[in-house]
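Missing here is one protein chain; the remaining ones are kept as they sit in the complex.
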Amino acid sequence: MKSFSLILRNEWRIMIADKSLILVCTLLTLLLSYGFFIGLSEAVSRDERVRELVSQQERGQSGIVEQIQRIVSGHEKPDVFANPLNPALVGSGLGSLYAIMHSGALSPLALGQSDLLPDHYRVSTRNKTTFMYQTENESPWNLLTGRFDPVFVLVYLLPLFIFAISYNLLSSEKEQGTLRMQLSHPVTLQTLMFGKLFARLVPVLGVTILAVIVPFLILRGDAVMVSGQLPHLVVAIIIIGAYGFFWFAVTLFVNSFGFSSASNALILVGTWVFLVLVAPVLLNVFVSRMSPAPSRIELATETRLITIDGLNRYHELLSSDYRHIKDSSMLVPSDGKFEVPERLQAFYLINKAVDEKIETLLGDFESRLRAQQDLVERFGFVSPSVLTYEGLVSLAGTGTRRYQDFKQQVNDYHREWKEFFEPRIMSGQIVTVADFEKLPRFTWQEPDVSILLAGSLAKALQIFLATVVLFALGFMRLAKVDVL
Amino acid sequence: MLKANSLTKNFNSNIALNSVSLSVSQGEIYCLLGANGAGKTTLINHFLGFLKPTSGEVLVNGKCVTSNPLDTKRDIAYIPENVMLYGVLTGLENLEYFSALATGRKKPRDVLRKLLADVGLPAEAAERRVATYSKGMRQKVGITIAMAKNAKALLLDEPTSGLDPKAANEFSRLLKTASENGVAVFTTTHDLFHAKETGNRIGIMRSGSLLAEFNSDDVSHADMESIYLKNMRD
Partner (left out) sequence: MTWLIVTREVREFYRDGRFLFGAGLVAVLFITAFLVGYEQRQNVFSEREVAQQLDYDDWINQPERHPHDAAHQGMHVFKPIPPLSFVDPGITNYVGSTQWLKAHRQTEVKFRPAQDATGLQRFGSLTPAWVIQVLGPLLIIVLGFNSFSGEREQGTLRQLISLGVPSWKLLRGKALALFLGAFLLIAPLLLFSVWAVSGDDLAGSRHDTLIRSGFLVLGYLVYLGIFIFVTLAVSALTATSRISLIVLLAFWIIGTTLAPRALVDVARMVYPIPNQAEFNTQLNQELQREYAEAWQEHFGTDKRWGSDVPLSRWGEALRVDDYAGYDAIDRHFGALWDRYEDQRRLQEFFGLLFPMLSIRSYSMAMSATDFTHHRDFATSAEDHRRLIQDLISSNLTQHADGHGERHFDYKVGKEFWSKVPRFEYAAPAAFFALQGSLNSLGVLLASLLISIAFAFWSSRNLI
């Protein structure tokens, strides 16, 4: 142990003298801070947008309530196509409410799917295809490229920094000739290598973890505490630590073959290309093969066919006349009832029919995607980068699964919304001020935290296992290495 | 102190050492002569435990190197042809590290400075980065490391090649001092003159075999040259 700490301190002295350690740590901190800045500004602007939507919605709602009061008291004459008393119009757009999924406290960690999948839907009595496919205004080129968030720095760049500082762990000593000098003293090659490795591992991982934690605690500490996501942060740190350990184990393993520095660099970059660039992409090909998404074209065709069917079925209702336009007294209720135009009833029924018919088809999309996600989780072990990415993204609350849960909840909410309006539309009850109080509102239910945490810890564990195996293999190989 | 018993080493089909037996006792300076590729360095590598014998054994202080790799290294100090040090550290820092690695104890810097001064390294140079050193200066740090270790045996691999005559001479003197203190010294060299001057015993090696062994006092310079050439010829 004595020589271990001696080696450790000597390595630090060398790396401080040649400035490599400081350079790597500074660059890593800068990149992580920049990533955090990008992640945070996206999260903040997302939160602001949601706040803006909610306040818009509240203004709109209170405007409608006031209008109802004016109409009921006879101060204003309603419009045919914008009558706030008409349940068909209120339900299909006038009174629509947003279903919003709030961003998680750790969302600056990873943008994940947040730039692609919507975090809010404007739910109405229309069928799902009319509001479920809203998307963000992001240039497709940017979506394709991806963003510079902390997860990118951690998954892609951290391994490269680890390589930069330790690719020639053994080979440089060999090439300089200092290896013979050291090994002529009572110290084993294993002790020497582990000493050198830990001299790098401790500061690099220390800086990485601090650069992740500190900005969170300073800039988002309250959010983390209030939302009770401190365990999430801890698990995220465990995953990051495991991932860092893994890449150090890889460098040790590669070094233990005793190749030249240039060969080590090539082999390490090759490993990086395979594990970080290629394996996830191949896994993606694999999961989309195993559980292919159903055809969107089929969905489109189906939607159209059902619409045609509805148009035919409710033919009579649709061609009803528009007496309301002429006779505006019809727009004003008597005894809380009024005649909902048959045309609008027909549209409601058509939309309902479309929803019922495409339910299975949409369900199929969701279950296929869930199956894909399950496969990703099951076969994530092919690359620690996949495990780390998936783990961090799900902890940040920007993973595929959370968005799917959101869709599921919006689905239920949509049903609730329709159930609220259907009797009113079909029996012609007016929408009252009191109804606005009773409108179903969406509240996002965070899925079970323990499952998320356990799943993420399992990912960290898998990375640790791979790390331990690599360390052990490297250790065994070092015993046999040809020092000359 | 250092002992090789019918040591044989094969690299694939090449015979690098062929049943070599020799021993160096305390206070003795053994000079091994031979051309490039004769197997001198291979023999040293066996004493250091860098290579494992194909057959036979190597002993340091009575202990087998193969089975006690760390223990045996406590008793030996090694100075290669080129002493390699960390270029970004100063001579003093290098000495501090290597001597602590050797003994498991950190020596006070003053003691180390004195040791460096003893071998003739200017005080100013001790605080400079090793990258700026000449070969002779590095060699001096190497000797200091060996001395600081208080080893019972010194292994030197062509220590004087590339040194100017004055430095080589100083070096020989240091070896003599060491042997007077009871250290066993084993050194390889091409330099017949140097071997005759410093060595007590002299061995001649060719193609992995130890061909001749004699006491340096028993032969004159002229005899030695003819023995050497004779052994090289056949």
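Read from first to last, the chains carry the letters A and B; within each, the first residue is number 1.
By definition in this document, a residue touches a chain if its C-beta (ideal position, glycine included) is under 8 Å from a C-beta of that chain, and two chains touch if they have at least 3 such contacts.
All of these numbers come straight from a predicted model, not from anything done at the bench.
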Which displayed chains the hidden chain touches across the whole complex: A
Absent-chain contact - pick from A:Ala265, A:Met426 or A:Leu473: A:Ala265
Touch criterion as defined above, residue of A:Thr26, A:Ser62, A:Asn142 or A:Ser427 at the omitted chain: A:Asn142
Contact residue for the chain not shown (choose from A:Lys2, A:Arg49 or A:Lys352): A:Arg49
Touch criterion as defined above, residue of A:Leu23, A:Val44, A:Val72 or A:Leu116 at the omitted chain: A:Leu116
Touching the absent chain when the full complex is considered, from A:Thr188, A:Ser227, A:Thr271 or A:Thr307: A:Thr307
Chain A residues touching the omitted chain (full complex): 38, 45, 49, 52-53, 56, 77, 79-82, 112-113, 116-117, 133-148, 152, 156-157, 160, 164, 168, 260-262, 265-266, 269, 273, 277-278, 280-285, 287-288, 293, 295-301, 304-305, 307-308, 311-312, 315, 318-326, 328, 343, 365, 368-369, 372-373, 376, 386, 389-390, 393, 399-400
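The rule is short, and it goes like this: only the chains that are shown with their structure count from here on.
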For chain A paired with chain B, centre-to-centre distance based on mean C-alpha positions, whole Å: 64
Residues of chain A defined as touching chain B within the complex: 2-3, 6-7, 10, 13-14, 17-18, 176-178, 180-188, 483-484
Of all residues in chain B, those that touch chain A in their complex: 45, 48, 50-51, 69-71, 73-74, 76-78, 80, 82-89, 93, 97-98, 100-102, 104, 106, 129, 142, 145, 149, 155
